[in-house]
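Quick one: structure below, then a few questions.
Left out: one protein chain. Kept in place: all the others.
The block that comes next holds subunit A.
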Amino acid sequence: MVQALGRLKESASQTAGPYVHIGLTPNFAGISGVYECDLGTAMVNDKTRGERIRVNIRVIDGAGSPLNDALVEIWQADAAGIYNSPSDLRGSADPNFTGWGRLPTDMTTGECLFETIKPGRVPFFDGRKMAPHLTVWIVARGINIGLHTRMYFGDEETANAEDPVLMRIEQKERVSTLVAPRDGDIYKFDIHLQGINETVFFDI
């Protein structure tokens, strides 16, 4: 025998289920008066630095239908590439930018629309710069463990071409599943859970 490492196991994930809105966006679910507002709906205010953009996200199942009961969270750096997190020791993030957003997909259209700013570039662990990106996390009924992916920006071809994470994707044709095309101030990001366009998801 040897000494035990004494580690615990992570609590196992369980699906967020169809009623996730009650817990995470109660005002959206019609439960008013408990919390003042739904957390994560406002990422920016009038003083936020950076280019204002909107991001339209849909999550599409294996039959081609957008999920109308999903919950999407995004996490991103501020315009200078700093995260509003105590774990980012490189400097103070823009105090007028939360960096974190959370929205339910619309019960009819399956879309959600984040109002945010374009993030700056953040270093990879070896010091190379990553292209601007959003971390995206999806939960829903039928999803047993939250799905992590990233959204990159369609108008950042140069930065995307040298992004160390995108370069790790072996099947080059799959890189485009993480790149959202720009239309005016809106980036449109369709996340495909299955099929020939299945989005690259991360174990990270």
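Simple rule for what comes next: a residue touches a chain if its C-beta (ideal position, glycine included) is under 8 Å from a C-beta of that chain, and two chains touch if they have at least 3 such contacts; residues count from 1.
Here is the rule we use: contacts and distances are computed from a predicted model.
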item: Record-based protein name (UniProt) of the chain missing from this complex, from "ABC transporter permease", "ABC-2 type transport system ATP-binding protein", "Protocatechuate 3,4-dioxygenase beta subunit" or "Acetolactate synthase"; value: "Protocatechuate 3,4-dioxygenase beta subunit"
item: Contact with the hidden chain (one of A:58, A:118 or A:133); value: A:133
item: Subunit A residues that touch the omitted chain in the full complex; value: 6-24, 26, 29-31, 33-36, 39, 61-63, 67, 69, 73, 75, 77, 83-89, 95-96, 98-100, 122-128, 130, 133, 135, 137, 139-148, 150, 165, 168-169, 193-194, 198-204
